[in-house]
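These notes are about the structure you will find just below.
Shown here: the complex without one of its protein chains, the others still in place.
Chains here go by letter, A, B, C, D and E, matching the order in which they are written, and residues are numbered from 1 within each.
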Amino acid sequence: MKLVIAYIQPHKLKDVKQALYKAQVTKMSVTNALGCGEQHGYEESYRGIKVEVNLLKKVRLEIAVNQDYLERTIDAIIEGARTEQIGDGKIFVLDLGECVRIRTGERGHDAIG
Amino acid sequence: MKLVIAYIQPHKLKDVKQALYKAQVTKMSVTNALGCGEQHGYEESYRGIKVEVNLLKKVRLEIAVNQDYLERTIDAIIEGARTEQIGDGKIFVLDLGECVRIRTGERGHDAIG
Amino acid sequence: MKLVIAYIQPHKLKDVKQALYKAQVTKMSVTNALGCGEQHGYEESYRGIKVEVNLLKKVRLEIAVNQDYLERTIDAIIEGARTEQIGDGKIFVLDLGECVRIRTGERGHDAIG
Amino acid sequence: MIRMSRKLSVLFMTFLSIGILSQPALAESSEPVGNLVDISRLTQGLDTVWVLLGAFLVFFMQAGFGMVEAGFIRAKNTCNILTKNFLDFCMASLGFFIIGYALMFGEGNGFAGWSGWCLMGLDPVANGVPLYAFWLFQAAFCGAAATIVAGGMAERMKFPAYLIYSFIISAFIYPIVGHWVWGGGWLAKMNFADFAGSTVVHTVGGVAALIGTCMLKPRVGKYAVDGKANALAGHNIPLASLGVFILWFGWFGFNAGSTLSVDDGSLIGRIAINTNLAAAMGGIAAMVTVWKRFGKPDLSMAMNGALAGLVAVTAPCAYVDPWAAIVIGASAGYIVIRGVEILDKLHIDDPVGAFPVHGMCGIWGTICVGIFGKASLGLANDGFVYSGNPMQLGIQMVGVVGTVAFIVIGMGIVFKLIDMTVGLRVSREEELRGLDIGEHGMEAYGGFQIFSTI
Amino acid sequence: MIRMSRKLSVLFMTFLSIGILSQPALAESSEPVGNLVDISRLTQGLDTVWVLLGAFLVFFMQAGFGMVEAGFIRAKNTCNILTKNFLDFCMASLGFFIIGYALMFGEGNGFAGWSGWCLMGLDPVANGVPLYAFWLFQAAFCGAAATIVAGGMAERMKFPAYLIYSFIISAFIYPIVGHWVWGGGWLAKMNFADFAGSTVVHTVGGVAALIGTCMLKPRVGKYAVDGKANALAGHNIPLASLGVFILWFGWFGFNAGSTLSVDDGSLIGRIAINTNLAAAMGGIAAMVTVWKRFGKPDLSMAMNGALAGLVAVTAPCAYVDPWAAIVIGASAGYIVIRGVEILDKLHIDDPVGAFPVHGMCGIWGTICVGIFGKASLGLANDGFVYSGNPMQLGIQMVGVVGTVAFIVIGMGIVFKLIDMTVGLRVSREEELRGLDIGEHGMEAYGGFQIFSTI
Partner (left out) sequence: MIRMSRKLSVLFMTFLSIGILSQPALAESSEPVGNLVDISRLTQGLDTVWVLLGAFLVFFMQAGFGMVEAGFIRAKNTCNILTKNFLDFCMASLGFFIIGYALMFGEGNGFAGWSGWCLMGLDPVANGVPLYAFWLFQAAFCGAAATIVAGGMAERMKFPAYLIYSFIISAFIYPIVGHWVWGGGWLAKMNFADFAGSTVVHTVGGVAALIGTCMLKPRVGKYAVDGKANALAGHNIPLASLGVFILWFGWFGFNAGSTLSVDDGSLIGRIAINTNLAAAMGGIAAMVTVWKRFGKPDLSMAMNGALAGLVAVTAPCAYVDPWAAIVIGASAGYIVIRGVEILDKLHIDDPVGAFPVHGMCGIWGTICVGIFGKASLGLANDGFVYSGNPMQLGIQMVGVVGTVAFIVIGMGIVFKLIDMTVGLRVSREEELRGLDIGEHGMEAYGGFQIFSTI
C-alpha cells in the first residue's frame, strides 16, 4: 500500500478530483497548505512597508492507495493539475505500512477503498 | 518507530484525546482537513445554484509512537472515534525513520515521548 | 530520498526559513497545526466556564530532500527553531519512495529540488 | 413649509400695506392665529422627527441583536441565527401591522385592544404624532422583543418553528402585554410605570427565551455526563462587540424616543444621560465582577453587563436622577454575571445570556422604578428611597408578576404546540454539522478553515 | 439665532426710545414680525436638520453597500471591492461638487442644467433648505448610484478603470438623468414621478451594472464548459447581513428625507411606514419564493428581497397607502429571485445581484407609481387601480424607457472607451490569485487560512 501526497494549485483541485474519479480513486483527504518552490512569490506592501511573500497558497492531497492503483493515481493527478507552468506542484509517494477502517476495524487492502 | 495518521469526525476529537490519554499517548499533532470517502456529502444551494459538497470536515491526527505503543494507540483512536457509521474515518501507519527533539537534539526512541 | 516533517513554534517560522535557505533548502510546504506535547497548555475562561487548552498553535513543515541533504536540513531546522524551552518541537523523518514534478513529469532525485 | 411661510409673509405685506392704523385689532388678531397654527404644526413636525429618529435607531438595534447573537455562537450556526434575526423583524412588521397594533392600542378592555386592524379607521394622529410614525416606532419595539428569543434558543431551534413563533409573539403575545402597560390596560390603570419597556419588551423577550431554552434542552456537548459545563465559545467577538455598540447607540432612541415629544428638551436630555450612565456602569461592574470571580476580564461578559445596565434603566430612565441611573446600571452589571452562573448551575443552556440580560435585568429595572423613581418627574408616587413608602414598589411587583405569569403560560403553550406540530429542535446530526448547512444549505464563511471540533 | 434676536432687541429698543405711547399699532405689529421671522427661521432650521439627518443616513448606506458587496464575493477580492466602494464615494463627492450639481440642478434646458459649477453663484437657499445641506443630501444619492455598479462588476474589474468610471457616472451620467426628473428636465415637465429615486438612483445604477457585467464577461469558473453555472459562494454572510441592515436603516433617510421638509410630519410618517412594510414584505416574499424553488430558505436571497422591496418602494413611497407598499414590496421580492435565475440562465454573471435588485425592481417601482399612486397624495394623476386610467402609468413607462436607453448607450460608450484605453478586466492569473494581491498588494484577512479552490 502507498500513501500519495500531492501539492497542487488551489484552483486545480476541481480538475484533479474529476480526473481521480475517472480513475476510480474516490477517497482522499485535502488540507490547506502554503508552499514555496521554484515559483517565485510576489510582493505585498502594507502601510508603506514592502513584504516579500514566497509562501504561496497550495492545496495538499493525501491519498492512500493499493499498489496497483498507484500509477493511475499519479497519472490522474498530473492530468488534472498540469499547466506546464512553474508552480504546478509535486507528488510524493510513501510506503504505507498499515491501514485501518475505524468503523469496522478492517485492516490492510480492504480498508483502503 | 511508527507515524500514525488518523482522520476522524471533528466532534470526536475530544473522545479520541481522552482515549489516547488513558493509553498514555499524550503527544500528538492535529490539523484541520477535508475528506471524501464512502460517506456521501450533502447539497448546498447558493443564490439558486445547487452545489454538491463531497469534501466533508474531518480532523487529521498525526502521532509518532514507538513500536510497542502502536497497537494501543490504534485501539485508543478506534475506541474514541467509532460510531459504526459511515464517515468514522481511517487510520494510516507509516514507518518512522528518525525522530528528533528540537529542544535537546535527542534522537530516536527517547525523542518520541 | 527522505520526507522531513517538523513541528515548530509559529513565531519561529521566519528564522527556520532563513536557516533553511542558508542550507540551500529552498523548497518546502507549510501547514497550520495544533499540537500537544510536554509543553503544558493554558486556561481560558468563557462566560464563567474554565477551559483547559492543551492543543497549542504550531506550524508544520514538510520538506522532501535527497539523502545527502537530510542532515543539513535537520540541523537548519534545529538552528532556527531551538530556544531550549519546552515546546520547541519535533522533527520526523520518513523514507520517501518516489517524487514527481507535476509540471514536467520528472521523477526521483531531480524532481525533488 | 417654505410655501406656507411665503404665503404668510405675503398676507402680512398686504395687511401692512392696507394701512393698518385703521383697524389694528382685526389685523393683529388674524396674525397670532396664523402663528398659533404654525407653531402647533411645527411642534408636531419636530415631535415626528424625534419619534422617527427613535424608530430608525430602534430598528437599527435589530442589526445589533443579530451581530451579538451571531458573534456569541459557533460559526456553523451563524447563517441560521442571522436568518432568524432578519426574518423575525419582517414577520413582526407584518404581524404588528395586521393584528398587533389593534390589540395593543385599539379601543378595548383592560386585557386587550380590539380595533384598528391593519391600522384602518384610526385617527391619523396618535399621541400627538402622525399615526404612521407612531406605528413604526412601536413596530420596531415589537421586533426587538421578538428577536431577543433567537439568542436564547440559538444553535438548535428549527427555522420553521422560529418563523411561526416570531409571528405569534409579535402579533399576539407582545401586543397584549403592551396593551396592559401602554395601551390603557389594567396595569396602566393601577399606575404601573414602565417608561420605555423593561417589562413590555425585555422581560417579555427574556422570559420567553427562558421558557424556550428550557423546553429545547441544552446543546449537544454543552454539559458533560459528569454534569460539568463545557464552554462553547463564540466565534466572532469583534462582530459581537460591534453589535453591542449598535445596541447602545440604538438604545438612545429606544429610551429617549419614548417621550414621543421633544418639548423644551429637558426630559429627553435626562433620559439620554441616564441611559448612558447605566450602560457604562453596567459594563464596569460586570467586568469587575467577572474579573474577581474568574480571574480574567472577559469582554463578552463586560458587554453583557452594559446591555444589562441598558435593560435595567429602560423602565426608570425618565423618573430617576443620574446618581440613581449609576446605581441601577452597576447593580444590573453584577446581576447579569451571577445570572449567567446560576443558569449554568441549573444546566439551562442560554448561549448568549438572553434571560440574564433581558429577563433578570428587565425585572430588576421595573422594580427600580418603585425604588428610585420620583413623583416630581411624573411618577404616580415617590419611590421607596424618597418616600419610604412601598406603594409604587408594590405596584411594580404586581406588574412583574402578572407579566411573567402571562408569558410563562402563554409562551409555554405556544412552544408546546409548535413542538407537537413542526417540532422545536433539529436532529442531532444536523446540530453537529451545523444548522447553516442543515437548515439553509449554505455556510457563513465560505472557504475559511474552521475547526468544528466542538 | 443670537444675531437675529440681537437685531430684534435693537429694533425693539430704538422703537421703545422713540416714544411708543403715541403709535401702539407699530409696537404690536413689530411683534408679529418678530414671530413670523422666528417661525420661518425655525421652520427652515427644522427642515435642515431633517435633510441633514437624511444625508447622514444616506451616506451611511455607503457602508451598507460595501459590506453587502464584500460579504457576497470571495475573500480574495474583498479589499478590492471595499477600495472601490470607498473611493467611489470620494470621487462622487468631488465630481458632484465640481460638475454634477450644476448639470443636475443648474439653470439649463430640458436635458441638463448649466450653472453653479463648484456651487458658485447660487442662491444660498435651495428648496427651502441651505444650499450646502441640500448638496450633501444629493451628493450622497449620487454616491449610492455609483457604488451599485461595483457589485455587479465585482471580482474582475480593474481598479483604475473603476476609478475613471466612478468619476464619469457621478459627474455626468447620473446628474443628467437627475436633471430630467428632479432638476426640472423634460421628464419633470411631463409629470413623471419618482419620489426618492427608483429611477434616478437605482435604475441608473442597476442598468449601468448590467452593461458593465455583460462587457466584462463572467468570472473565471462561473460557468462550466457544459454551460452549467457554478456557485462562487460569498465569504462573509454576517458582514453582508449587517450591510443589509445598514442599508435598510439608511433607506429611511433616503426616502423620508426626500421630502426636504418636515411640515407637520404626516408625509414623512407615511413614507417611513411604507418603506418599512415594503422591505419586510420583500424579505418574506423572497424567502418564500427561494424556499419553494430551491428547497432551502437562502439568507442571501431573502436579504436581496428586502433590498428589492426597498428599491421598488423608493419611487412610490410618498404617493401610496401602506397596503400598496405591502403589495409592491412582496412583488419585488418575487421579481428579484426570478431575476437572479434568469441572469444565470443567460450566463450574465452579476455576483451580488445588482441588476435584479436595483435595475429590475427600480423599473418595477417606477411603474408602480402609475399603478398604485394617488392624486390626493400629490401625484399628477390617480394611479391605474384608482382611476382605471393608464395616463400616469404611460408617463412612468416613458420615463423608464428614456432612462434605460440613455444609460445603455451612455454607459455602453463609457465602458467601451475605458476598455479600449486602460482596459476593463484584470488578467486571468490575477483573477485566480485574487484582486486583493494583484491590484492592492494586500490581503483582507491576514493570517487566516482560506481555501481559494474556487
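Definition applied: a contact is a pair of C-beta atoms (placed from the backbone, for glycine too) under 8 Å apart; a residue touches a chain by one contact, two chains touch by 3 or more.
Note that this is a predicted model, so its numbers are computed, not measured.
Asks: Over the full complex, note down every shown chain the hidden chain is touching.
Replies: A, C, D, E
Asks: Which one, D:C118, D:I164 or D:L299, makes contact with the chain that was left out?
Replies: Considering all chains, including the one not shown, the answer is D:L299.
Asks: Over the whole complex, note the residues of chain A touching the chain we left out.
Replies: 32, 44-51
Asks: Since one chain isn't shown, list which residues of chain D touch it in the complete complex.
Replies: Counting only chain D, the missing chain is touched by 24-25, 28-29, 32, 35-36, 39, 42-43, 46, 49-50, 53, 57, 74-75, 233-238, 241-242, 244-246, 248-249, 252-253, 256, 262-266, 268-270, 272-273, 276-277, 279-281, 283-284, 287, 295-300, 302-303, 306, 322-323, 326, 448-454.
Asks: Hey, which chain E residues sit against the chain that's not shown?
Replies: Residues 1-2, 4-6, 8-9, 12, 16, 20-21, 24, 27-28, 31-32, 34-35, 38-39, 41-42, 44-49, 52-53, 55-56, 59-60, 62-63, 66-67, 70-71, 78-79, 82-83, 85-87, 89-91, 93-94, 97, 118-119, 124, 129-136, 139, 159, 236, 239, 242, 439-449 of chain E touch the chain that is not shown.
Quick note on the criterion: only the chains that are shown with their structure count from here on.
Asks: Any idea what the CA-fit rotation angle from chain B to chain C is, to the nearest 5 degrees?
Replies: The rotation relating chain B to chain C comes to 120 degrees.
Asks: Compute the distance, rounded to whole Å, between the mean C-alpha positions of chain B and chain D.
Replies: 48
Asks: Quick check: how many Å separate the C-alpha centres of chain A and chain C?
Replies: Their C-alpha centroids are separated by 18 Å.
Asks: Averaging only over C-alpha atoms, locate the centres of chain A and chain D and give their separation in whole Å.
Replies: Going by mean C-alpha positions, chain A sits 53 Å from chain D.
Asks: Touching two or more other chains, which residues of chain D qualify?
Replies: 441-443, 449
Asks: What are the residues of chain B that contact at least two other chains?
Replies: Only 31-32, 44-46, 94-95 qualify.
Asks: Touching pairs of chains, all of them, please.
Replies: Per the contact definition above, the touching pairs are A-B, A-C, A-E, B-C, B-D, B-E, C-D, D-E.
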